[in-house]
Each structure stands twice: as structure tokens, then as C-alpha cells.
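Remarks on the structure that follows.
Removed: one protein chain of the complex. Kept in place: all other protein chains.
Showing subunit A:
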């Protein structure tokens, strides 16, 4: 089982697509989500996101991600419910009211965030980090240092999560009960662990920087990458569909 945002080998269409096309399509998909407030359209996009995850065998990580984004977007949704007074009155508040419109707006926010996140995260599960770096350098001419910094950040997320898990297991072995009590207690127990995690993270990133440097990091240029990243017919088709989705979202935003 792979870690969070870690590449999972495979041969699906999403795996085979050009990394730049995948990134562009995922970004356009997210743009489409933010261009429309039509709940039905957003629900369709959400379904498309899950369908994409299913085609490359990433349904489980997609559901996990959706749950995480859902939890985060709930905070926004609550704020929206309490601050947006519209539609039929359901609950009176001292500063306004909670109405059917408030609930609809909150639901739209939740669906929008989950729908936008799934394809973006999916890109990292179906693309080797090195391919993303090399492709954006070769195709988009992004300076290698920036591309490497971005992908290294993603590369380190699962490593740091593993470190945190290791520290927590070590603490559990010494009697700390992370699984007892509520979320507040768990967070309170985890805060002191951030210091050793930070120390080990700084050490790891420093070592990785040195390791990259002793293997010629500073000599790398646009043409250094060994692999080529040509665009295939399906790359163009997927990007065209993504552009069409943005067009649909904009049209729905204007018409409705």
C-alpha cells in the first residue's frame, strides 16, 4: 500500500498520459469547479473525479482524500451557514438567519472543494515525481531548481508522515495513549512531537540537498532529462475535454 501522495505503478491511461497534460487537465478541472456554482454540475464533476480514480485503481486513496477534504471543507461550510442568510428561514440567529440558501451554498462549497481536489491529487498517485519534474522542465521550460523544489516537497510528505508515525509508535510503546480520548486530547499529545519531527525533517532535507549536489544538481539544464515526453492523441483529447468543462462551467455560471 502506498503512502499519501506516493506514486503507485500501473498501466492505466492516466498512468500513460503525458505528465504536463495530466497537470494541465487537473488544473483546468479545478478551474471548472470554481467557475460554477451549479450544484448538479459540480456533482457531475465529483462523479467524474471518482470515475477517473476508478479507472486507475485509485478508488481507495480517492475516498480517503475526499474524506479529508470533506472534513476541512466542513469548517468553511459551517462559517458559510452562519454568515450567509438566504432562502427560506430555517433558524433565526441574532445577526440574521440560517436559510435553505445558506445550506445550499454550504453544500456547494463542500462538493466544489472535494471535486476540485480529487484529480489534482490523483496526478501524484499516477505520475512518477521525476517525470513531473522533467516534463515541466522540458515542455514548459520551468527552471529545474523550482520544479525540483516543488516535487521534492511532495516527495518528502510521505517521508515526514512516516517519521511522525514512527515517533508516535515510539511514544505509544512508552505508554502514551493516542487512541484514547477525543481529537483535542490527541492534538495536545501530538504538539510536543512536532519538535523531534521538525528536527529530523530539517536533517533529512539537508541531507537530500547535499546528496543532490554531490550528484551534479548544479549542472542540470533543460536538456538533461533522459526521457522524452511527447504528447499523444489522448493527451490532446483529455485537455480538450478539460477545456470544454471549463467552458461549460463558465456558461452555466452566466446563464444560471
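What we mean here is this: contacts are C-beta pairs under 8 Å (C-beta built on N, C-alpha and C of every residue); 3 or more make two chains touch, one makes a residue touch a chain; residues count from 1.
Assume contacts and distances are computed from a predicted model.
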UniProt protein name of the chain not shown, from "Multiple sugar transport system permease protein", "Energy-coupling factor ABC transporter ATP-binding protein", "Acetolactate synthase small subunit" or "NADH-quinone oxidoreductase subunit H": "Energy-coupling factor ABC transporter ATP-binding protein"
Residue of A:13, A:120 or A:208 touching the missing chain in the full complex: A:208
Listed residues A:9, A:182 or A:233, member touching the removed chain: A:9
Listed residues A:55, A:86, A:130 or A:171, member touching the removed chain: A:130
Touch list for subunit A against the chain that is not drawn: 2-3, 6-9, 128-130, 148, 152, 155, 158-159, 162, 203-204, 207-208, 210-220, 224-226
